[in-house]
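Supplied in structure tokens, the structure appears directly below.
Only one protein chain is missing from this complex, and each of the others stays in its spot.
Order of writing sets the chain letters: A and B. Residues in each chain are counted from 1.
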Amino acid sequence: MQFTINQLAELLEGEVIGNGESTVDKIGPLDKAGPGTISFLHNPKYEAQLYTTKAEAVIVNKNLQLKQPVQTALIAVDDPYSSLTLLLKQYQKLTEPVKEGVEEPSYISSDVTVGDSVYRGAFSYIGKGSRIGNHVKLYPQVYIGDNVTIGDNTVIFSGAKIYSKSVIGKNCVIHAGAIIGSDGFGFAPQPDGSYESIPQVGNVILEDGVNVGANTTIDCGTMESTVIKKGAKLDNLIQVAHNVEIGEHTAIAAQAGISGSTKVGKNCIIAGQAGITGHLTIADQVTLGAQAGIGKSIKKSGAILLGSPAFEIMDYKRSYAVFKNLPNMAKRINDVEKKVLNLPPSEK
Amino acid sequence: MQFTINQLAELLEGEVIGNGESTVDKIGPLDKAGPGTISFLHNPKYEAQLYTTKAEAVIVNKNLQLKQPVQTALIAVDDPYSSLTLLLKQYQKLTEPVKEGVEEPSYISSDVTVGDSVYRGAFSYIGKGSRIGNHVKLYPQVYIGDNVTIGDNTVIFSGAKIYSKSVIGKNCVIHAGAIIGSDGFGFAPQPDGSYESIPQVGNVILEDGVNVGANTTIDCGTMESTVIKKGAKLDNLIQVAHNVEIGEHTAIAAQAGISGSTKVGKNCIIAGQAGITGHLTIADQVTLGAQAGIGKSIKKSGAILLGSPAFEIMDYKRSYAVFKNLPNMAKRINDVEKKVLNLPPSEK
Partner (left out) sequence: MQFTINQLAELLEGEVIGNGESTVDKIGPLDKAGPGTISFLHNPKYEAQLYTTKAEAVIVNKNLQLKQPVQTALIAVDDPYSSLTLLLKQYQKLTEPVKEGVEEPSYISSDVTVGDSVYRGAFSYIGKGSRIGNHVKLYPQVYIGDNVTIGDNTVIFSGAKIYSKSVIGKNCVIHAGAIIGSDGFGFAPQPDGSYESIPQVGNVILEDGVNVGANTTIDCGTMESTVIKKGAKLDNLIQVAHNVEIGEHTAIAAQAGISGSTKVGKNCIIAGQAGITGHLTIADQVTLGAQAGIGKSIKKSGAILLGSPAFEIMDYKRSYAVFKNLPNMAKRINDVEKKVLNLPPSEK
């Protein structure tokens, strides 16, 4: 399906600079785009590519000051990132088929309620007493345990496993291989050095609009619920332990881990491979850098931390700059020591 | 199902302080408990909640000295944690249905032996020559390869994959998405920079009472067995490489990784996101802190290490305290240097 650049500019409420009559039929990145492709510039880091791209048109910020002439048409908009999102949504609608209906064999237990226009892929499983909302998509090999609730429009990709008693909100997306509601890691040490399992009888609650990445694991609460609040976004391979609470619109990057009973505030950003130990409270709008290790509660809203154990990011960077220079500093201390110790006795 | 506090105190061999006649029907955490709920206090960190909780009754240590009056009944016991475990076990028995029998379609190859009272969920698969013990539960979409042995009472949750030749003991629990027996990462570098795969023909042995968390991966040995010994407890998203041996009753937290051919002693505790490189030996009762990186064998039983590369935890903390202060120290060295170098020439 083809569109003129003028048509797309109208959709995006942008202004065309250059030839608006040529047509595009794909979306692609600046450095790989060719004729017929529309691209976008959001990250200033890539501005140089704007002057060499072969894209038919590029979506740019209307405040952009061109430093060189361009070969491509431009669509100047308020926010290129949002425009791209809008465009990709249209593209996805036009190119990806809607999954609906039931593929056989699939398994459905007794006392299950299933809403309208649901997709149940082959080899998907729904346990006793579960309730599945309207327009839910369960891809092949998905497992839904007993007494699970899934809200409207939620999509669960192939092979994700939802343990019994989980409560999943509306408009959630759960990617392939994610595990929701597995037992928390709770073991009572015994006098002989062995461990006794502490039964985990709680559940997991995902509120509306939560995204869970591929192979991420979220354990059920011991007696209560592990809760991921409205709009939180979790990337791949993340560990969320029992009794944890993640605040609204908090974003967590891949391979981060949150230990048991920790409460993370809202609108936080947790970078990749960061770890938070158990029983802590993290304030709202906190940012944790990649590989940060958090061993204490963070009370200051908006704090940005780095290091393991982490502290304020600018302080960390200053300490680390000296760290890189430590062998030189050691030598200087040696020199000073020698000099001071060599002072003749009378000097003291 | 309701119980009086007196009844529960009898079960737990504890002493009731307050009204033993009121009834409870649920278990919950101190800060969220309401009427009809029994709770517990184990971690002193949460003692303040004891004085404000709305729980009907709270299990406490019999040595606890109350600092304020409480609104709730108390059950004083020797060990609140063990009492909670006992209570949760009873609760689980009463509330969770026992899975048994076969759901169809499921797949069973030739020459398979299946014990009594086994649960085989829909879309589960059992390969040729495998032997499944009594009371084993294979949840939906579990895969058991060829010639696998599964001991009595072992539970394997949805979607876990057990490669051929694995030997799983009795009373093990394997959570959803765990992978047992995938190929070890073994590649012989070739002169042209490419790699040739080294076939991995060993297997994995889990001894009795081992727990494996969700999406944890345990590779098979190259020629021998990767062995997880009796009672070891592994959390989620852990990597155990080929030929590794994990000692009895060692507990490993989420996202930790053990590289090839390393032998970890018994009764060790490995915290989250810690990593151990290959071909090492770790003594018994060693504790590794979160995100610790181990590059050398640890010979001292009972050692506690932190850092990457890790060393003795108190030494690490002392070094890290100075690290946080390095910019100040750099300034002081500058000042001292200036002062010493400014000494008049005659002083030297």
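Heads up, the rule we're going with is that a residue touches a chain if its C-beta (ideal position, glycine included) is under 8 Å from a C-beta of that chain, and two chains touch if they have at least 3 such contacts.
The shown structure was predicted, so the numbers you read here are calculated from the model rather than taken from an experiment.
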item	value
Residue, one of B:T37, B:T53, B:Q141 or B:N267, that touches the chain absent here	B:Q141
Of B:G159, B:G231, B:G247 or B:G265, the residue in touch with the unshown chain	B:G159
Hidden-chain contact residue, picked from the options B:L11, B:V70, B:I304 or B:I333	B:I333
Residue of B:L11, B:L64 or B:I198 in touch with the missing chain, whole complex considered	B:I198
Touch residues of subunit A, complete complex, unshown partner	27-29, 32, 43, 45, 81-82, 84-85, 88-89, 91-92, 95-97, 103, 105, 121-123, 139-141, 157-159, 173, 175-177, 209, 211, 213-215, 231, 233, 235-237, 249, 251, 253-255, 266-267, 271-273, 290-291, 308, 320, 323-327, 329-330, 333, 336-337, 340, 347-348
On subunit B, residues whose C-beta touches the chain left out of the figure	105, 107, 123, 125, 128, 141, 143, 145-146, 159, 161, 163-164, 177, 179, 182-183, 185, 187-188, 193-201, 215, 217, 219, 222-224, 237, 239, 241, 243, 255, 257, 259, 273, 275, 277, 279, 291, 293, 295, 308-309, 311, 315, 318-319, 321-323, 325, 329, 332-333, 336, 339-340, 342-343, 347
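Keep in mind that, in the parts below, only the chains that are shown with their structure count from here on.
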item	value
CA centroid of subunit A to CA centroid of subunit B, Å	25
